[in-house]
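Heads up, one of the protein chains got dropped from this complex, but the rest are sitting where they should.
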């Protein structure tokens, strides 16, 4: 059923034998979404490595996700990369219908295993837990909080472990969470800012920002009150130097590039989980170049020491962080 | 604890863009033009403000450009509804759709991004006492609009035009001209509302970032009976409901309940106010010509 | 023959052409090739690879267009389609998940539950106007938000699929789904919606009720004079409208991925697209079907155009809105001719230079 149409400028038949083509489908518009930007980086890296081509199809809702996946399947590239748990049902359906097509899912996996579906998932909660520990150590008020986009299990991964991490190092810490919500939760930074403000008003001085585009709003609010915030996915410290303490880094680019590599090497159908141990999840503060990161944590080496110790315990398996999404 | 100063600030911030847009809507309503295109005009303001501020580095030019762009955009309504006598409701709905499409399209073509454009070096409006100068302007506009509408010659004539255009015309006041002016004023105010939202409340543009605020402004116009003070109270009600919603999340209410709160409160207020109006109307029934 | 030239001269043709021309100007302005872009829209939506998606999208767009056209035929605007659709969807999901009946019966019951939920909720908006005097436009719009929030809450808490990262219900039991045509994504829902369109056409053209609705839309005082009772009509039309919106929601849930996922029904904006289609066709049955198909083509083709030509899909949204802007003046036209009592523009004397 998969026909090659004019869109397949890098069709396997016409180009050199080892030239590969990859298509990445996003669940949302890429915009300022650092997570998606990194995924695109990953697919570009893979394309370069195989002197192949890559395409990115941006979706904005379930209907366009469905159409984009269908279009990708119709074009039959070597690997279709799907970023986000929204694709689980779709991939299951398509993988069954097109057993020769290779799929790589990032951030989620199908419930059933398929030979042609490989997955890369992240244990963000481990990183968030460490960020929470930093917050617990740095908080003066003993109050920490998080601003999530929506009250969904995936976003709970950015709030619950943050509280747990803070309580681990400072048991008296109290934590609360706000959800942006509203009519366009991923984009409404005005609401995100207000939600952060309502935390700040309670005396919260450390805020985990998992508000997508609303993160800028959270940073603005924290900055105005002299409080601190934690970014996600990439180093967000430069967007509010002096306010952003640290970031829960999610190396999506690495996961995408490695995943493609594995599939091409014939090791499809596996799920790789990236956490602290694998280096897929980290904190900016725990990486090289902390000092030039513009992150507040660079000035708190003592805190970093304790956090490193915590990380080592997690990596060693001595400490398990609860995953809210697994409930 | 619940109603502290931060709560009030939060409510005031939520209310500011709505208030500016609703004042525009009220002026239109007074001139007899039903304007439900506030959301679209506001969104045009958001985009223009951010684009101009980004390319010129001056948020003030952004504000100015937003006002001008939204005013230009409002001409669709003026020409369509006043000159061509098209249906204002349909035009308004179409303008809202057009603005979403147009700003997203421009976001892609001008900034090459989709979804959101924001940058740390994008200059936002400075804060004075916790609020942007536009916020003060918004509150001042309530007074100015109230004064203009009730006391100024223009306001009197505008009210007359909205009430009975042919009566105004026989006295030499051009209804068309006043209606155009009212629509343009609403455009300017919605442009400012957009600038406040995109450069004041936050500093970025994202697709459809008005997120229904224009519709709430339309409801505020109805609830406030198109009186500036009434509109202020209605917008305040909404702002308080939203701020309370944020707080209630803290008390453990689910996000969905707090999302719905402002709309439920607004609908309830509409019930009460129309019920009250009806009761009053039935008491003072209009005298008829033939009395005995 | 006269019909054909009439159709060519109609404002609809004019508006669509004007929209296309303005769209082309946009494209040229951004350095794109309008012919390539429009070509991509057409092949993307109507080509062998696209027609399935077009019909799938068309199912929802046509459904919502019908839902909004039916009250619009009598001059009523229902802005609460989102809420009614989502309630229909969640009702269908609950029924499909918990009704201990054989699958085919469960499907029928789920559809019925969706229709009932949407209809009941839309009727509330009608009551707000009839009883409390809150204009339908506003009551339907405001009621939409709590409905979506409520459905979202259900999907997030009581009905949530355990262990999922998404706010979604469990997948419906095996077999509790609308039959699919071949290997496509097109479901029996398309037939249901088309059937609804046929019924609408029949009612509109051939029944007493349809006649009264049309006359109300053309001149409500005339209808009242002849005894058409407005409040009852508002209630019935809104319930029908909400019922169809609920049906669209139910169809959405009973199609792939066979569950209620928070936001999935509303995010594609079927309500607005449907309203636009209904407005474009002035709510006439056949016209609404054509307009809905036209917009489904634009929506699916727009995405395909973006994949193949880099031209943003928002262009098609712009096109859609421009067409309606051009049409808005016409929409009022028949009503204006009717209102001989409310003296038209010609009556307004031109005042002389006014000193301010």
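Observations on the structure shown:
Chains here go by letter, A, B and C, matching the order in which they are written, and residues are numbered from 1 within each.
We adopt the following convention: contacts are C-beta pairs under 8 Å (C-beta built on N, C-alpha and C of every residue); 3 or more make two chains touch, one makes a residue touch a chain.
The criterion applied here is as follows: contacts and distances are computed from a predicted model.
Remark: of the listed names "ABC transporter ATP-binding protein", "Multisubunit sodium/proton antiporter MrpB subunit", "1,2-phenylacetyl-CoA epoxidase subunit A" or "Heme exporter protein D", the one matching the undisplayed chain in UniProt is "ABC transporter ATP-binding protein".
Taking the complete complex into account, the chain left out of view touches B, C.
If you put the hidden chain back, the residue from B:13, B:108 or B:159 that touches it is B:159. The hidden chain makes contact, of the residues C:21, C:108, C:198 or C:226, with C:226.
The chain that is not drawn here is touched, among residues C:22, C:180, C:215 or C:290, by C:215.
The missing chain lies against chain C, touching residues 205-212, 214-215, 218-219, 221-229, 334-335, 337-342, 349-352, 354-355. Where chain B meets the omitted chain, the residues involved are 147, 151-153, 156-157, 159-160, 163-164, 166-168, 170-173, 284, 286-292.
Convention: only the chains that are shown with their structure count from here on.
In this assembly, A is the chain whose CA centroid lies farthest from the centroid of chain B.
Inter-chain centre distance (chain A to chain C, centres taken as mean C-alpha positions): 36 Å.
Between the Cα centres of chain B and chain C there is a gap of 26 Å.
Shown for chain A are the residues that touch two or more other chains, namely 58, 150-151, 183. Shared interface positions of chain C, i.e. residues touching 2 or more other chains, are given as 145, 156.
Considering their complex, residues 4, 6-7, 9-10, 13-14, 113-118, 120, 127, 130, 197, 201-204, 206-209, 211-212, 242-243, 246-247, 249-250, 254-256, 258-259 of chain B touch chain A.
Every residue of chain A that touches chain C in the complex is listed here, in rising order: 1, 3, 5-7, 55, 57-58, 60-64, 66-68, 70-71, 74, 85-86, 89-90, 93, 97, 108, 150-154, 183, 325-327.
The touching residues of chain C, counted against chain A in their complex, run 48-49, 52-53, 56-57, 60, 145, 156, 162-167, 171, 183, 185, 256-257, 259, 261-264, 267-269, 299-300, 303-304, 306-308.
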